[in-house]
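Step one of this worksheet: look at the structure below.
Just one protein chain is left out here, and the rest sit where they should.
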Amino acid sequence: MVKVVDMGDYIIEMLNITKKFPGVVANDNITLKLKRGEIHALLGENGAGKSTLMSVLFGLYQPDSGEIRKNGQVVKINNPNDANALGIGMVHQHFKLVEIFTVLENIILGVEPSKMGFIQKNEARKKVMELSEKYGLRVDPDAYIEDITVGMQQRVEILKMLYRDNEILIFDEPTAVLTPQEIRELLQIMKGFAREGKSILFITHKLNEIMEVADRCTVLRKGKLIGTVNVKDTTKEELSRMMVGRDISFSVNKKEKKPGKVVLSVRNLNVVSKIHGKNVVKNVSFDVRAGEIVCIAGIDGNGQTEIVNAITGLEKPTSGKIMLNGHDITRASIRERSIRGMSHIPEDRHKHGLVLDYKLEENLVLQRYWQPEFQNRGFIKFDSVRKYAEKLIEKFDIRSGQGPVTIVRSMSGGNQQKAIIAREIDKDHDLLIAVQPTRGLDIGAIEYVHKQLVERRDAGKAVLLVSLELDEVMDISDRILVIYGGEIVGELNPKTTTMEELGLYMSGAKRDVVKEINDAGEE
Amino acid sequence: MQERNSLLNKTKFNLKDITDNSVFSSFLSALLAIFLGLIFGFIVMLVAAPANALTGFRLIVLGGFRRIGDVFYFATPILMTGLSVGFAFKMGLFNIGASGQYTMGMFFALYVGFMWDLPDSIHWIVACIAGFIGGMLWGIIPGLFKALLNVNEVITSIMFNYIGMYLVDMLIQGNSVMYVSDKTRTRYLPAEVQIPSLGIPNSNVNLGIILAIIIGIILYIVLQKTIFGYELKATGYNRFASEYAGMKGKRNIIITMAIAGGLSGLGGAFAILAPSAIAGSSMTYEPINIIAANGFNGIAVALLGNAHPIGTIFSAVFISHIQRGGTLASLVGYKPEIIDVVIAVIIYFSAFSMIMNSAFIGFIKRYFGKGKKDFDDNMDNEIKEAE
Partner (left out) sequence: MEIVYYLIQNTLPVAIPLLLVALGGMFSETSGVVNIALEGIMLFGAYFGALFVYFVQDLGLNPQTILLLAMLVAAVAGVIYSLLLSFAAVNMKANQVITGTSLNMLIPAVILLFSKMYFNSDGVTTAVNFYIQKIPVLGDIPVIGRMFFQKTYLTVMIGILFLIISTVVFYKTKFGLRLRACGEHPHAADSVGINVYKMRYAGVTISGILGGIGGFFYSVGVMDGNVNGHTGVAGFGFLALAVMIFGQWRPGKIFLASLFFAFLRTLAYSISLIPFLYNLGINQTYYKMLPYVATMVVLAFTSKKSRAPKAEGIPYDKSSR
């Protein structure tokens, strides 16, 4: 059922685009038409083919078949330069900014105004400042990217497009890293661009944002075009059905549960960053009790990573005290923390969570290989490892090509995450730390992860969740700690608070004098 | 049901089982690199002296078979340095310092050989152990720099190659018991310090090669079957994940470099303590400020053997084999350095033979069709990840 609303005056037409990668059809005969001056949303799950389609339009990939037209003329886009020449610009999901360069250098990179090869910075600076003022995109042209906030980095990305006089603007998941207030600001800016006659492609999986700004919406699922609809004629429910292919429940089923004894307690924690030597965690104190999910919410880069690193032992705190089950583990080794009952689903599953070139079974014992169950006088008991792996694979439904001997690198992201969750949950633990456990997963896998986390809580474990997804924060946590600038600026109850309020705390616009937790809570 | 399927699969001949086998694919890439290296050598010979090129080339490829004893004798030190480099490589460390460790091991062995008074029956054994310790000391240093100060081990190892070489030369020149200054070499070692010969006529091949092979097998067992090996490889593949899993990364770096250094040092001891086929003489060391070539040849041996201990045994013998062939090629006018050229070219190609190799295997698969499905499925997932 492909329905396309056809009305003429298209600035960009992508017709019957097919892009195959070895063994997978990332885009299967997809047609997308962008009208002049509209905001056109592109909706789909992770892996639906949105990024591939936009990469084709931006010249990063060549389609295997199909054609692209601009103003009715067939064009060939071989690389980003061609795209740029056609007025197509893109804000990438992961910003493409050189950290050691200044804002100005990043904006002009690739289109530097120059005389005899020498860069004319003053000329460039003037133009950037004009654009910055005109659109209210405040930036400091001489600041280094590594020193500025994520929000400002995004403004730099937008200025990059404006500097190139682009008239077709692609935004790839631009709101993922912003607070609700910043999101509203961005959506206003996008509307402003559209009023000026610029045409916008807006990639997202957030239905609210589509309803708010988009004129039309094209939905992809598993590489196929599901349809293009007028946003004002549709509903969130219909869009989500188109995206997932079935009805999904937005809320997690969660029983009332009374928290038990304190499992993790953090007191006056300070961490100095290894990267730039600044204090990034300031005097943080909190408790996590058995049978509750405590969520640390905040915008990326406000100290969450460092708090978790200090608790899990990956980084040393400069001062403060961390207690697990009444034991001081502030200086304990990672192994000791693990033995004392800490499980950790890490933020970056490829960097920390898995040895990608090891077999699945070897990864499943990564936290336990040294236990007597799996070794005898330093020699690995391969039989036990195999048996254990088979048990976990069955219990947690981990799918892979060759079972226990599959090289993990070849598994899908969702199944890799399942392997980590299986390993961390099956291991004896009282505290589960989960950092962005649903990042990059599709909706089915997200539901699975959420179910597992709630199950842990119901089994009387303490769960510390770090998440950037506000829906996730609101849905599954029992308590929310909001972090801003390395400090806990508020403690909220998800039942009584609103997204708006949460956003105000996250952006630092609002803060409570967080009550001093005294050490009476310790056992 | 699943069990049945897997049983069925076992009985069927499956091309994929072979092409996906990592031992097979590294063997294939090694062969490819050797092939290209030899071709290059042949071209050089053609350019240099076309008339004798074929004869010379045949000597290089086959000549070693006439001197099996020597092939194994000369394989001994490079097998040890090869095991050293390969062992560190499994942990993701590039031990380019095998030369310095080798030289240090040589010096320690010489020192024990000359300066210590020990019963004849154990003198050579103690000298070998001293060599191991000497190399270990020199290997630990880059390990410490890497683990504690985050200094790249490549640069450290190179610097300590030079420091070690100058140091050993100085220490030897300053010791009149060991050094004959008018001959600019060390004295002959007493026979009891020399490693027992295997008794093959006209060859110095000795117990060292047997010991080296046994050490290779032990390393294989350590890497494949023990939790130390598990930790070591995990660290090599992904340092961050190993840290996350509570492995003591820094400690393992230091231990690995110590063992790697010890292996090279033992190689130095095996080389200098080798018996001489000429009665009343022995191996000698010349302190002439040159970095030991056997350390660098160890890199070639390790890479060609894909850092696998058993593979390294074969590649050491192979490299030694063509080196003997190269010596023979000088009979028809080619300089033995031609072999160093061939070896360098082999390393060059083995650095990217994995990519050629996977292209080659992809080619086989496309042609024979079998196993393509699984291959594609894997790719499918990778693409999804990439998105």
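Think of it as A and B in the order they're written, each chain with its own count starting at 1.
The rule we apply is simple: contacts are C-beta pairs under 8 Å (C-beta built on N, C-alpha and C of every residue); 3 or more make two chains touch, one makes a residue touch a chain.
Computed from a predicted model, the values in this text were never measured in an experiment.
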{"item": "Absent-chain contact - pick from A:S65, A:N81, A:T149 or A:N230", "value": "A:N81"}
{"item": "Hidden-chain contact residue, picked from the options A:V98, A:V405 or A:A459", "value": "A:V98"}
{"item": "Residue numbers in chain A that touch the chain omitted from display", "value": "21, 55, 58, 60, 79-81, 84, 90, 92, 94, 96-101, 105-106, 109-112, 114, 117-119, 160"}
{"item": "Where the missing chain touches chain B, by residue", "value": "44, 48, 94, 96, 145, 149-152, 154-156, 158-163, 166-167, 169-170, 174, 289-290, 296, 299-300, 303, 335, 337-338, 340-341, 343-345, 347-348, 350-352, 355-356, 386"}
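Here is the rule we use: only the chains that are shown with their structure count from here on.
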{"item": "Whole-Å separation of chain centres (CA-atom averages), chain A against chain B", "value": "45"}
{"item": "Residue ranges of chain A touching chain B (in the complex, touch as defined)", "value": "21-24, 26, 46-47, 49, 51-52, 312, 314, 333-335, 337-338, 344, 346, 351-358, 362, 366-367, 369-370, 375, 378-380, 401, 409-413"}
{"item": "Chain A-touching residues of chain B, taken from the complex the two chains share", "value": "225-228, 230, 233-234, 237-238, 240-246, 248, 374-385, 387"}
